[in-house]
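These notes are about the structure you will find just below.
Note that one protein chain is taken out, while the other chains of the complex remain in position.
Let's turn to chain A:
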Amino acid sequence: MSIDLDAAAPVPAAEPTAGREGLRGVPLALNALSKKDFASSQEVRWCPGCGDYAILATVQGVLADLGIARENTVIVSGIGCSSRFPYYMDVYGIHSLHGRAPTLATGIALAREDLSVWIVTGDGDALSIGGNHLIHALRRNVNLNILLFNNRIYGLTKGQPSPTSERGKVTKASPVGSVDAPFDPVALALGAGATFVGRALDSDRAGLAEVLGAAAAHRGASVVEIYQNCPIFNDGAYDAVRGPEALVRLRHGAPVLVGGGEFGVVREASGKLALASVAEVGIERVLVHDAHDPDPSTAFALAQLIDSSGLTRAPIGIFRSVDAPVFDDDARAQVRRPRGEERLATLQAHLHGKDVWQVA
């Protein structure tokens, strides 16, 4: 199912995030690491054909390329198929509770500046049971990388509608069709004030690696929605967008074109975004993507270009990457950490307080 996306992509522009602020304070590996160094001894037990395999391989490669110390990498997951991810990575990992990975990850990030903290979660985990934690991690802008594997189904419980399933989804739990309206994770993240929002396809290794690398380099909360195929309970959910003609590739500084470039995104007189024939309107009228725009409204409008019911087209790439105060940095800056005798002496004085009296 993999396709050569670069063939369809416009000329690459400048990287949205030039530096590696997201990794500031994290020690580098003493020796160069390869993808293999990140594979644990555990046998990988996802179903044959699961999109998670491709994502695992890509993440292992991305971490090797980042060059940070393996022991300073922590992966926290929730519950679900994707959340088995930490077991397959030879780094520090916690397989936590359903929906709660952001809570542990926030504690880890607050405690330690020298760790690169990653969350692996799914659509049910992040958007249903853990929706509250996700939006709060995003609005606080904790320095975390959140990988949201979206297969639009509950897989580990054998196929129930998830918060990203299309209306009318027929499953064992919705035999005559689900009547739930879906979330779009990108729009939700933008609404929660996320400072880095990206989307990628499981099978598009190069595109996924690029977005993940940028997410790691971003200081603050990065959320990357990864379209991931579940071959057992929701096979082919993304088939329609795997073709080049259905993709809206977002690159900072480049015009937003669909597929081979026949169509482009234009701003109508009303201010809304729409698709138009480039030949008809001219390339100069096509919207140039600005991932660093402090105002998220254009990014939000781009998110609306998704056709979530049938999913026949979807923008991928980096929607937004902006600098904002980082929660864990600011929280740590308020804390002073005296050690040894100084700490004990200060504390002893604090135990006494201001008003003591003596009994002889």
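Rule of thumb we're sticking to: a contact is a pair of C-beta atoms (placed from the backbone, for glycine too) under 8 Å apart; a residue touches a chain by one contact, two chains touch by 3 or more; residues count from 1.
Just so we're on the same page, contacts and distances are computed from a predicted model.
One chain of the complex is hidden; its UniProt record names it "2-oxoacid:acceptor oxidoreductase subunit alpha", one of "Transketolase domain protein", "2-oxoacid:acceptor oxidoreductase subunit alpha", "COG3014 family protein" or "Penicillin-binding protein activator LpoB". From the options A:L63, A:V76 or A:L127, the residue with contact to the chain not on display is A:V76. Per the touch definition above, the residue from A:V44, A:I232 or A:A331 contacting the chain not shown is A:A331.
Per the touch definition above, the residue from A:C50, A:L63, A:C81 or A:L104 contacting the chain not shown is A:L104. Panel shows chain A; residues 27, 40, 42, 69-74, 76-77, 79, 86-87, 89-97, 100, 102-112, 114-115, 132-133, 136, 331-332, 334-340, 343-344, 346-348, 350-353, 355-360 of it touch the chain omitted from the view.
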